[in-house]
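One protein chain omitted, others in place.
In order of appearance the chains are A, B and C, and numbering begins at 1 in each one.
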Amino acid sequence: MTFPAPLTGVVPPVCTPLTPEGEVDVPSLLRLVDHLLGGGVDALFVLGSSSEAAYLTDRQRRQVVESVVGHVGGQHPVLAGVIDMTTPRVLDHVESVTAAGADAVVVTAPYYTRTHPAEIARHFRLIAAASPVPVVAYDIPVAVHTKLPAELVLELAADGTLAGLKDSSGDLAGFREVVTGARALSGFSVLTGSELLVDAALALGAHGAVPGLANVDPHGYVRLDRSCRARDWDRARVEQDRLCALFHLVGAGDPARMGGSSSALGAFKAALHLRGIIDCPATAEPQVPLSPEEVRRVGKFLAAAGLL
Amino acid sequence: MTFPAPLTGVVPPVCTPLTPEGEVDVPSLLRLVDHLLGGGVDALFVLGSSSEAAYLTDRQRRQVVESVVGHVGGQHPVLAGVIDMTTPRVLDHVESVTAAGADAVVVTAPYYTRTHPAEIARHFRLIAAASPVPVVAYDIPVAVHTKLPAELVLELAADGTLAGLKDSSGDLAGFREVVTGARALSGFSVLTGSELLVDAALALGAHGAVPGLANVDPHGYVRLDRSCRARDWDRARVEQDRLCALFHLVGAGDPARMGGSSSALGAFKAALHLRGIIDCPATAEPQVPLSPEEVRRVGKFLAAAGLL
Amino acid sequence: MTFPAPLTGVVPPVCTPLTPEGEVDVPSLLRLVDHLLGGGVDALFVLGSSSEAAYLTDRQRRQVVESVVGHVGGQHPVLAGVIDMTTPRVLDHVESVTAAGADAVVVTAPYYTRTHPAEIARHFRLIAAASPVPVVAYDIPVAVHTKLPAELVLELAADGTLAGLKDSSGDLAGFREVVTGARALSGFSVLTGSELLVDAALALGAHGAVPGLANVDPHGYVRLDRSCRARDWDRARVEQDRLCALFHLVGAGDPARMGGSSSALGAFKAALHLRGIIDCPATAEPQVPLSPEEVRRVGKFLAAAGLL
Partner (left out) sequence: MTFPAPLTGVVPPVCTPLTPEGEVDVPSLLRLVDHLLGGGVDALFVLGSSSEAAYLTDRQRRQVVESVVGHVGGQHPVLAGVIDMTTPRVLDHVESVTAAGADAVVVTAPYYTRTHPAEIARHFRLIAAASPVPVVAYDIPVAVHTKLPAELVLELAADGTLAGLKDSSGDLAGFREVVTGARALSGFSVLTGSELLVDAALALGAHGAVPGLANVDPHGYVRLDRSCRARDWDRARVEQDRLCALFHLVGAGDPARMGGSSSALGAFKAALHLRGIIDCPATAEPQVPLSPEEVRRVGKFLAAAGLL
């Protein structure tokens, strides 16, 4: 399908359900897609950080894109992450996910290696030149350890390298600078990756949101998005407050026993399992699984949010 | 060949010469290998950070291992990096490089994702369980943004998970703790990744060194290693001082124009090109190439070190 | 005067005008205070980061508090920073600024030393126990290199240790958690230190703002605050957009020649000088002064914002 310019609304980064053996559980994945589309989301983002893309083999990544694209049948845009360290490796992923039908690719700055704004610009330009589909920049300093400067994003937006930005930096002031600068650029899409500031981001002019928590409660984020579009800020704030409270489930795992990814992704999957959407809450290796007690904690958050 | 226990001596992380089109230049790579072995090095480490492993596609990585292993013909150990973000992806690389003949695999902590010591331990254990060859840990916080705790390395050494450590952390005090703790463990190899502290590392008991600069001057590092083994510390210091002065070539690139990897790897390759060992000094995308003036600066360092 | 519970509105961190010799320029300081109060601000915060508190000697700090308190004459609350590394040193400043008449003290987490949440809590409790006036926590990770956890702030608010929070962390999601948690606590004041997100902060329930840029344009921030209180979000956004554009003046200084404090504080003072409010734009040592060309750049931002 033609990629919307700009892309707007709720675009969940789709979790990747796994079997106990660590393989992609395609039936669960498609049930999750139905759950999200049934909740009213506007597009899907596969192979993002919340999708455990960093943990999926190349074969599994391709399987995810093919399964979701095939299932969605062109009714909604499917964006695919092409998470890798440098230009040549990202280009291989671009070839793979576009062959599998992705409507856009989502690209981070280089990482592992020490980089520089000039190299980041070169990276995006080379990928855009080679990609048959639009390129969305993915600003995620917690993972890649550099921040995309607003000025650079706007320069790459203005010259047509980038079709959009997914901002998971947590820096709403920098995000605002892109939003403001992008007003002059028709078609460029500015999306927040935050779960907690969707109302604030939309109020200052963002086009949409890519919240990992929308896996668990797509209906909530769609209501929130619709209230913002209707400029009913009070109603939006009530919904956002409910989702902020729910988001505390990401802290279910004991930080003495596991890292933040294990806890947050484990909690998302535990919630999807408790809600009956996926068959198995397993996360990929080497993440530490939640204990039964930690899963119970997730259940309590679901119950408090009216989701059980 | 059987992997030495412990591995000792000079083990250069072999640069990967590229063609102007960005493909692996196999004839140049093999000339570089001959240059290194001719200089007296003890083993080869391919697909490390100095090899631009982060920039090579999976196909190119396999090509490098096959070419080098085939050329070396079992006369020297060939270690291969399996640089990737998480356990499932690293396992794919382990399969690939061992099928291509690598004698050991070199593994970092997980990165991109937020991790935890318990997850790092799990990562190494799963890889060691699946690998047909010994596993060497690669401590490189500048790239992966976590430091391997000495205690964890020693625990994984003691239980047979790890066969060695390559320490590129710059933290010689932490390195010393591993060296000291490893005295009780026969066969575990503790290697410094520093170019600048080889004499100090060997003086406190390290088994060897993995210096990127040994691409440019293998004879110098071999002399340094031999002086240390002979406990001729004065002679070692003179050689180390010469190599420290030479190492300043990594700053040849203008930091206003490029990142540290572009400058350092560009300088190594420019030096190899100036010395007539490789055909083309190109680095992989999106690195910024050195300017002619910057290459001249590299040449001056070579001349000062008596290498031109 | 009695400290308001909660403190609301615009509370500028008052710049400290200096003479060319580096002494406090009291007449200019009092003109600046008149300019701010004339602009309609609700309270004054002296000896904050924008006040160059880190650069003022103890004698100068006391001189600032005495001058401002004397001039204001109890008509508006005067908060005073007591910026120092640890409890005993902060307690000395508390004694000094309260003797000089400050209505509240503003306290950061310990710094220079490696700290811990338990020690941060102990620090605030000891200071609150000794202080004759309310204690406001100052969350400024860019300076002290730790972030105050929302949970800790709320715990110290609930037990009466803290009367408020000034959040200069840039983390609006964490700020929101404090705002939400503080709804149950009557009298606790949650203030944003951001120049760029005042509308967003007030929309989600903050009580006020402490923006350094309000030195330059108090009328703008007061209009912004009043629009937010009237829930006229469209008008607020227009004003905030204008102030965001003006804020770019903090980048007037060349980053190749000076640090971020020199540039930002130099620009605030250059603007106050260009506007005729202070006699001399000097910043404290070892900051690098703006060049005439950089000062012209500041002037252009003022002109564009209608302030010249």
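For the reader, a short list of remarks on this structure follows.
Assume a contact is a pair of C-beta atoms (placed from the backbone, for glycine too) under 8 Å apart; a residue touches a chain by one contact, two chains touch by 3 or more.
None of the values given here were measured: they were computed from a predicted structure.
One chain is not displayed; in the complete assembly it touches the shown chains B, C.
Of the listed residues B:40, B:170 or B:299, the one in contact with the hidden chain in the full complex is B:170. For the chain left out of this panel, the touching residue among B:244, B:280 or B:307 is B:244. For subunit B, the list of residues touching the undisplayed chain reads 170-173, 176-177, 180, 194, 196-197, 199-200, 203-204, 233, 237, 241, 244. Residue positions on subunit C in contact with the hidden chain: 22, 49, 54-58, 60, 83, 85-89, 92, 110-116, 118-120, 122-123, 126, 142-145, 255, 257-262, 284-288, in rising order.
We take it that only the chains that are shown with their structure count from here on.
Shown here, the protein chains touch in a chain-like sequence that does not close on itself. Taking each chain's centre as the mean of its C-alpha atoms, subunit B lies 49 Å from subunit C. Shown for subunit B are the residues that touch two or more other chains, of which there are none.
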